[in-house]
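I have a structure here, written as structure tokens, and I will follow up with some questions on it.
Heads up, this is only part of the complex; the chains shown haven't been moved.
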Amino acid sequence: MDLATVIGIGLAVIGIIGGNVIEGGNPAALFNIPGLMIVVVGSFGAMMISQPLAVMIGLPKFLMKAFFGGGAHDSAGTVDLFVTMADKARREGLLALEGDVGQIHDPFTRKGVQLMIDGTDPELLREIMEIEAESTKHRHEANYAALEFLGGIAPTIGVLGAVMGLMGVMGHLDQPDEIGPGIATAFVATFYGVFTANVFWLPLANKLKNNAKNEQHALAVVIEGLMSIQSGDNPRIVREKLEGFLQPRERSKKEDMREAA
Amino acid sequence: MDLATVIGIGLAVIGIIGGNVIEGGNPAALFNIPGLMIVVVGSFGAMMISQPLAVMIGLPKFLMKAFFGGGAHDSAGTVDLFVTMADKARREGLLALEGDVGQIHDPFTRKGVQLMIDGTDPELLREIMEIEAESTKHRHEANYAALEFLGGIAPTIGVLGAVMGLMGVMGHLDQPDEIGPGIATAFVATFYGVFTANVFWLPLANKLKNNAKNEQHALAVVIEGLMSIQSGDNPRIVREKLEGFLQPRERSKKEDMREAA
């Protein structure tokens, strides 16, 4: 569960609707079927035009990743794994790692280690792993770009709703009683456009983009680790190199101990 | 037929116009010849100024690709093809592929395989294929960029229509009966500008941009495959490498079987 997403949505809704209620507003006025239909159906339609069918079909599942994990990577664990493997590989040879492959849960790491054990040429190994990483990036990008498109289009569909609403109002300026509520209805479409875009689509797209960036960072640790073991770096160098990828607080305390020694 | 495009347009129009009807709006009010003329003819004119004549002439055909295919690539099939060829080339030599060239439908792949059989130097082959891919990219870019330009300019032409309309209204503020409908007419231009841009031009440009990206991805599979065969990689490595380009669900199950074995 991605707590930030859930708490964030809670905060945003409470802040915006709650503030309106305190101000004396009537939240029921924010519920309006035609407005919802114009903005939600209209902007989904526009997004659908802009995307390959496959992306549209995969989107709900991808969107779930903003709520349920997908963001955190135990890169410190990856570093420890590679340091251990580097140590074993130096002492017993690369083939000795064969038995450990099954224990590796991350499929990307497992694929890389298996190829390394199979004696794949380092240049080729790097190439294969980079194609895999690049391809993952391409796939994620297609998904969050669809949400960004939706976030960009929704407010403009809200404007369409507002314009159509105001056109209706202008049609009977001679019935002053109608004007106020009429305009209020017209405003609802603007509200939906701005709200769905800025509270849902754009923040969610951004979360998924951030997750994708962090995943690429985590994949880079793995690729660097594979290269380092294959070029026969000693475990201390492997740690030194890979810990460069970690946040300072995630690093082992080895460096400080050396100074203390 | 690109279902996403067709369903998307349907949804967007139903959502926007339907929502307006439910709300009590009169869709006939959205039909206005002068407004259409200002926005559609005006924004097409502005786009035409911005583009080479050749792009303008090719645009209708290019636009059709957003409706009729052009987006999907059977990259899994391409991978199988290259694995088969790699196998044959290793057993019988590159020349043995001569007979298979005619079966290849994709002209890009066919050109590459033919050049490979002709004994073209790997560096040169990569260069020729990358020029071809780059050139395709350049051509597609010119086309969807024209649509993006149109999508960017249309709302501003809508503003021009609205301003001219409001100027007319301001001219006879002394005839209150005229104001309401006058402003409504002025709003129509805004509607057309925002609607054509955000429901047609920008989503369609985006679809074509996504198709172009996917095509570049598919061309990259081919180039990588050619390079891999030419450098004598064994079929297993060719598959390993090329499957990195595929979506996980498109991949063969070989990897899992290995584990199960």
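We just call them A and B in the order they show up, numbering each chain from 1.
In the analysis below, a residue touches a chain if its C-beta (ideal position, glycine included) is under 8 Å from a C-beta of that chain, and two chains touch if they have at least 3 such contacts.
Just so we're clear, the structure is a prediction, and the values are computed from it rather than from any experiment.
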(message) For validation: placed chains = 2, all identical. Expected total copies in the complex?
(response) 5
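By our rule, only the chains that are shown with their structure count from here on.
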(request) Mind checking the centre-to-centre distance between subunit A and subunit B? Centres are C-alpha means, answer in whole Å. (result) 24
(request) Flag every residue of subunit B that touches subunit A in the complex, lowest number first. (result) 2-5, 7-16, 18-20, 22-26, 29-30, 66, 71-72, 155, 176-177, 179-181, 183-184, 187-188, 190-191, 194-195, 197-200, 202-204, 206-207, 210-211, 213-214, 217, 224, 233, 237, 240-241, 244-247, 255, 259
(message) Going by the contact rule set out above, which residues of subunit A touch subunit B in the complex?
(response) 33-56, 102, 111, 115, 120, 124, 127-129, 131-132, 134-135, 138-139, 142, 149, 153, 156-157, 159-161, 163-168, 170-174, 185
